[in-house]
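Excluded from the complex is one protein chain; the other protein chains are retained at their positions.
And now, chain A:
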Amino acid sequence: MITQAIMDGLINGGIIGLGAIGVTLTYSILRFANFGHGELLSWGAYVALSLSAALGAMLPSLSTPIGPFSFGWSVPIALIGSMVLTALLALTVDWLLFGRLRRSGSAIIILVMASFGAALALRNLLEFIFTSKPAYFTNALQISKPLFGGMRATPDQLLVLGLAFITVVLVHLLLTRTPAGRAMRAVSENAQLASLTGIDVRNVIRLVWVLGAALAAVAGVMSGLLVQIRPTMGLDLLLPLFAASILGGIGSVPGAMLAGLIVGLAEALTIQVIGAEWRAAVAFVILVAVLLLRPNGLFGKATA
């Protein structure tokens, strides 16, 4: 039973980790905690659901399940479209709200409060358009298959875990091996010095929104595939996302992923050992413990 809880925790942790990467990147570069990030997951899932449904209606063959999975090609194609559209949504919110506040020199707390407002607006807009009734990418049932050590997982779950791992490696390589990644790290460390190095900080901020929102869309689609799609799915994940990004160390992509897995495992083991009603408390306990014991997180930057 414990081994199964570990498998469930890793799968859920992969989704939390992907979302936490977006939180940690926006936090480290824009210097504020964006409480609207969870809504990008929800929007990502709903946009993909709409695109997938539209593709399936136009070309029914795209809805035929691929191999052992529960979904057809319409979902991966819709995922790509959703990454683009969710990124556009994040850029629009920044243009309408956060960018104006930054330019007027608003205090961090104003940006944080504004993010609460943005989250409320985005969540209620989703509920208005799609209602609060749960939605699904597919109605196909999947039977979990035995793996090893008594663990079982569905093909969809294994795909999500693998995709999360590949995505983290790609984002890590982007940040450490490419000029765009170096520019992001530079702005994160010292935005003024970055501009003195010829970097257009505004472009880097746009890139961070695009990357964070695209990853949120991936996490939202994954969550929608494995559980269900609801307007409050992002809100429910918000605390675990923040717990993971702070535990991992603000600005650290591998840290966010590892911490996402830790939070996911802690949640799953809590359900197993203590009871499902305590699940929501786990992320909060981790968050408080990290802030008290190791505020820089596991991979917090050592600045000189």
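We adopt the following convention: a contact is a pair of C-beta atoms (placed from the backbone, for glycine too) under 8 Å apart; a residue touches a chain by one contact, two chains touch by 3 or more; residues count from 1.
Operating definition for what follows: contacts and distances are computed from a predicted model.
Undergrad: Would you mind picking the UniProt name of the chain not drawn here, from "Cbb3-type cytochrome c oxidase subunit", "Aldehyde dehydrogenase", "ABC transporter, ATP-binding protein" or "Acetoin:2,6-dichlorophenolindophenol oxidoreductase subunit alpha"?
TA: Answer from the UniProt record of the missing subunit chain: "ABC transporter, ATP-binding protein".
Undergrad: Using the touch definition up top, pick the residue from A:201, A:235 or A:269 that touches the left-out chain.
TA: Of all options in A:201, A:235 or A:269, contact with the hidden chain holds for A:201.
Undergrad: Which residue among A:2, A:96, A:193 or A:280 touches the omitted chain?
TA: Among A:2, A:96, A:193 or A:280, only A:193 touches the chain that is not shown.
Undergrad: Given that one chain is not shown, which residue among A:102, A:152, A:182 or A:206 touches it?
TA: That would be A:182, which touches the missing chain.
Undergrad: Using the touch rule from the top, list residues of chain A that touch the missing partner.
TA: 179, 182-183, 185-186, 189-190, 192-201, 301-304
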